[in-house]
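Yeah, one chain of the complex is gone here, protein chain that is, but the others are all in their spots.
And now, subunit A:
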Amino acid sequence: MAQAAKRITREYGEIEANPPQGITIQSIDEDMFKWNIEVTGPKESIYAGGTFKLLLTLPTNYPFKPPILSFQTKIYHPNVTNDDKGSMCLGILRSDQWKPSCKILAVLEMARGLLMEPNPEDAVETSIAEQYKNDRAAFEKTAKAWVKQYAK
């Protein structure tokens, strides 16, 4: 854990020194293994105007295992489970693709990138993915309605 703590604080310092756009991290002083994050919907995306609360949980053997990222705010998105967990599992968040050289910043940027452009091929919600591919208008309508409902 000591190793994880050093690595996490170092990454936190880097992010604080150079905060990424559209991503706010609340103080991690109390528990550096649980990051409360707010991500704003990118301007050009259907999630524009929304603010999404995310929870990033770091394993005690970080960076040997990937962090777990979940949406605390409900979101209509093919890559986020439509349940009370709001889980994501794609790209470097997957244990088989994560490498110890990956960083938290990359995870956060990937999450925000997915708001710009969902990845239906790696969907967890296959019905939403299907709609995204075949009936974009209906998808956008629902997604926007959810932003209004949950993310304002």
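One rule holds for everything that comes next: a residue touches a chain if its C-beta (ideal position, glycine included) is under 8 Å from a C-beta of that chain, and two chains touch if they have at least 3 such contacts; residues count from 1.
Keep this in mind: contacts and distances are computed from a predicted model.
Student: Given that one chain of this complex has been left out, which of "Ubiquitin-activating enzyme E1 1", "small monomeric GTPase", "Protein TRANSPARENT TESTA GLABRA 1" or "RAS-related GTP-binding family protein" is its protein name according to UniProt?
Tutor: The chain we cannot see is recorded in UniProt as "Ubiquitin-activating enzyme E1 1".
Student: I'm checking contacts with the chain that's been left out. Which of A:Ile25, A:Val39, A:Leu54 or A:Leu90 qualifies?
Tutor: A:Leu90
Student: Can you list where subunit A touches the absent chain?
Tutor: Spelled out for subunit A, the touching residues are 1-2, 5-6, 9-10, 12-13, 16-17, 28-33, 61, 64-65, 72, 74, 81, 83-87, 89-90, 94-96, 121-124, 126-127, 129-131, 134-135, 138, 142, 145-146, 148-149.
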